[in-house]
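Just one protein chain is left out here, and the rest sit where they should.
The letters A and B name the chains in turn, as written, and every chain counts its residues from 1.
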Amino acid sequence: MKSGSNLEKIFSAGKFAVTAECGPPKSADGNVIVDKAKLLSGVVDAANITDNQTAVVRLCSMVSAHLAADNGLEPIMQMTCRDRNRLAMQADILGAAALGIKNILCLTGDHGSFGNHPQAKGVFDLDSVQLIRMYKNMRDEKIFDCGEEISVAPQLYIGCAENPFADPFEFRALRLKKKVNAGVDFIQTQCIFNIPKFKKWMEEVRALGLHKEVKIMAGLTPLKGAGMAKYMKNFVPGMDVPDAIVERMAAVEKGEPQQAEGKKIAVEMIKELAEVEGVAGVHIMAVEWEIAVPEIVAAAGLSPRPAVA
Amino acid sequence: MITAERKPLDELLAMLEGKDKVLVAGCDTCVAVCLTGGEKEAEILASELRIKAKAEGRSVQIEHTSAIRQCEWEYLDMIAAKVAEFPVVLSMACGIGIQSMAEKFADAYVLPAVNTNMLGMPQEHAVWLERCGACGDCLLADTGGICPVVRCSKSLMNGPCGGSHAGLCEVTGPNKEEIPCAWALIYDKLIAQGRQDKLMEITPPKDWSKSSSGGPRKMVREEAKPV
Partner (left out) sequence: MADHDFEPEIIVFACHYCAYAAADLAGSMRLQYPTNIRMIKLPCTGKLEIIHLLKALEAGADGVYAAGCMEGECHYLKGNLWARKRVEYAKTLLVELGIEPERVEMYNMSSAMGARFAEVANEFTERIRQLGPSPLRGDGAALDVVPATVAATAEEGQPT
C-alpha cells in the first residue's frame, strides 16, 4: 500500500470505485463542507475537494479536506500549480499528510483569467506532470525536489486529471502515458458526454497498456437541465457535448422532469462506461448538485459501497 | 525587439500635474520600430500635451527630442544639452531607456510615458507577438523552436493541457484575441521533425533562478572589456 487510503484499498480489492466532487464555499463557513461530507459519506468511496476551482477563491482545499475527513468522507485533496510554487506545494503536502489526508489530485489548474482575480500573478512554477513526479519522489525516494532527504515522508495516493476530448487527440493517450511515467496512481477524466470518442481514446490507452498501470476513472457530470447542457457544449473549454444529449434534455419539460432526465442519462452512462475495458471507476462531478449523487449511485447499482480493510 | 505601448493620456497628465516645463524624449530604436516612442511619436505627444495645456489656459513649455538609443550612455551625451534645459523629462523609451535617462540625468525628473510590455516579433506591419520571456535558460532546442514559457498561457513544460482545442488555447488574450496553443504548435513541429520521442520525455522543473527569481541579473564579458 502506498497510502492506505480507502480509495486505494477499493482499487486493490478489484472493486469498481465511485468518487464525487465536493466544492468548498466562497466563505469561511466550514459547515458547508460538513453538510456535503455528511451527504456523501458512505455514498462514495472518496470525494475530490476542489482547490480554488475555476480560479475563484474559496475555502482552502487542505482545511476543507480535513473537515470532510472529520465528517466521514475520505477526501481527495486537489492541488493546482496555478497558486503555489514548489516550496508551497511541498509544504502543503507535508501538512496535508500530517492531517491524515492521503489522496492527492495533481492539477495544473484553470487559468486565472477565468476566475475572480484575473489580475493575479499565475505561478505555474511546475506543471501537473512535474508535480506528480515531485510527489512520487517525496513518497518513494523520500526526497524533496532539491534532493534533500525527508525524515518522515508523506504517504500519498497520487491522482491527476486527463481530458480525452482535448486536442491533439492523437497525443491524449500518450500524454496520459507521460503522467503514468511520472508516477501517477489514478486518473479521473474530464466529464464525458461523447462516449464513442471516449471509447476510442480508451482503445489507445489499452494499446499502450496504461489501464494496467493506472486506475482510470471515467468522469461524468449529471445535467440539471437543457440550459446547462447547452452552456457546457458552447462555453466550457474542453467540453464535448453531442447534440443528441442536448436534444434529449430539451425534449423534456423544464424543472423536475429535466432533472430526472439528467439523472437518468447519468445512470445510463455509468452503466455503459463501467463496461468499457480498463475503466476502474466513475467520478461524478455534480456541480453544486451534490444532493443528486446518492440517487444516481444507487440507481446505477453501485450502493452500498463495499467496506474494504 | 522590445515593444511598448503609450500610457493613457490621463495617467500622463496626472504625472505631469503642476509641471510646466517638460521635454518629451523619444528613442529611435525599439520603441520607434514599434511605432510607440520614436521621434515622430514624441513630437505627437508633445503636441498633445501643449494642446491640452492651451485648451485649459495653462502656459507651458513642452518640447520634444529624441535619442538614437536611450539605453546607451554615448547616445545620451548627444541630447544632454537639450535635457539640461528641462527639469522634467517624459521618456518614451522602454523601461531600460527610462532608467538610463534617470541615471544619466540625475538632476532631471524622469517620468515614463510608456508601458514596456514584451520581447516581441513583428508578425506583420503593426502587429507584434510575444516571443521570449528572457528566462535565462533557453529550451527552444527541445520544443521545435516554439517557446512554451511565454507562448503557453500556463508556461507548461509538458503540454498541451486539457484546454487545447483545434489548435487554440482556452485562454483568450487581453484584447479578446485568439491565442494559438503553443503545445499544439510544438506537437506538430516535433512530429514533422520526426522527434516523437522528444514529446514523451518528461521535462523536469525549470530552473527559474536563472530568470528574475534569482535576483537582478548582470552579464559581464571579461574578454571584451576595454584594456
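Everything that follows uses one rule, which is that contacts are C-beta pairs under 8 Å (C-beta built on N, C-alpha and C of every residue); 3 or more make two chains touch, one makes a residue touch a chain.
What you are looking at is a predicted structure, and each value in this text was computed from that prediction instead of being measured.
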For this session: Could you list, sorted by label, every displayed chain in contact with the chain left out?
Result: B
Seminar exercise, completed: Sole touch to the unshown chain from B:E48, B:E72, B:E130 or B:D188: residue B:E48
Seminar exercise, completed: From B:L9, B:A80 or B:A134, the answer for touching the chain not displayed is B:L9
Problem set entry | Positions on chain B contacted by the hidden chain, ascending | 8-10, 40, 43-44, 47-48, 50-52, 54-55
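Operating definition for what follows: only the chains that are shown with their structure count from here on.
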Exercise. Taking each chain's centre as its mean C-alpha position, how far apart are chain A and chain B in Å?
Worked result: 40
Exercise. Across the complex, what residues on chain A touch chain B?
Worked result: 81-82, 86, 108-111, 113-114, 122, 124-130, 133-134, 145, 161-163, 166-168, 171, 174-175, 177-178, 181-182, 190, 237-238
Problem set entry | chain A partner contacts - residues on chain B that touch it in the complex | 153-167, 170-172, 181, 184, 187-188, 199-200, 202-206, 208
